[in-house]
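Got a structure here, written out as structure tokens. Questions coming.
Moving on, here comes subunit A:
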Amino acid sequence: MTQDIIHFDKVVKRFGDLTVLNNLDFSVKRGEKVSIIGPSGSGKSTVLRILMTLEGIEGGKVTVDDEPLWHEQAADGTLKAASEAHLRKMRAKLGMVFQHFNLFPHMSVMRNITEAPVKVLGLSKAEARQRGEELLDLVGLADQAQKYPGQLSGGQKQRVGIARALAMRPSILLFDEPTSALDPELVGEVLNVIGKLADEHDLTMLLVTHEMRFAREISDRVCFFDRGKIREEGTPEELFTDPSEERTREFLSAVLDG
Partner candidate 1 sequence: MLFGYEWDLSSPLAFAISILPILLTGLVVTIQAATLGFAVALVLGLVWAVLKAVPSPFISWPAKVVTEFIRDTPLLVQLFFLYYVLPEYGIVLPAFMTGALALGIQYSAYTAEVYRGGLEAVGTDQREAARALNLSPARTFTHIIVPQAIPRIIPAMGNYLVSIMKDVPILSVVTVLEVLNVAKIVGDRTFDYLIPLSMVGGIYLILTLVASAGVRLLDSWLPKQGIPLK
Partner candidate 2 sequence: ASLAEIQESGTVRIAVANEIPYGYVDPTGEALGAGPDVAKAIMETLGVENIEWVTTNFSSLIPGLQADRFDMVAAEMAILPDRCQQVLFSEPNSSYGEGLLVASGNPKDIHAYEDFAQNPDLRVAIMAGADQLEMMQELGVDEANLVTIAANADAISTVSTGRADAYAATSLTASGLASQSDAVEVAGAFTDPIIGGEEVRSWGGFTFASGNEELRDAVNAALADFKQTDAWAETLSGYGFTQADLDGSSARTTEELCASS
């Protein structure tokens, strides 16, 4: 067992003619908190979506927990495309928090959180409900369990989104710009919850964000993506205070001014 819980090995991803990831190498250690920053269209979301198995890959190999994600061992030892059963097994290791929350609007907050644990993990309703209550408490929404998503503010919705992902007990949690669809005054409450998670849990966290100050605070490592490649990476101090690449400097000066 290696130290890396996530490993991208020369991964290629195309949309039609557009090559979004071009031989990407990238890895994340167990328990590490990694922020991904970079200009729009550079492939940040794509990396998360490949991990969450929402997008397939065209070349290379992705490993999660030392097992290939998009491939599986055939009987004769060669690798073949992953079956749905394999994907389901792998997916259980990951949870994702979406930019637009993607809550189920027809289910109460509690049902949003308990539906998958009951149906997928096979928890009893009582167990799932108890875990749901703990999680709602964690995200500060203990009193909103019976509301519907339509009755919540954006920040509350996103906190439910985080609780829903945690309810599946993933070992890796992916965040795709969790605050960029929020009104500025609601951003803080969501970042607080994420910060608490980062401090208190040994979860591996992979976070795409435009909140530079926040990325700096919580990350062990920051990766700067540009055109489907990692241009530069390092500790937040290295990257934010003394970037070595011209491109990184440009990007940082643009977003920190804006």
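On how the list was made: all candidates are chains of the complex that A comes from, given by their letters.
One rule holds for everything that comes next: a residue touches a chain if its C-beta (ideal position, glycine included) is under 8 Å from a C-beta of that chain, and two chains touch if they have at least 3 such contacts; residues count from 1.
Given the structure is predicted, the values throughout are model-derived calculations rather than measurements.
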- Selected neighbour of subunit A [touch, this complex] from 1 or 2: 1
- Query: Which of the residues in subunit A end up touching candidate 1 in this complex?
  - Reply: 52-54, 88, 91-92, 94-96, 98, 100, 102-108, 111, 115-116, 119-120, 148-150, 164-165, 168
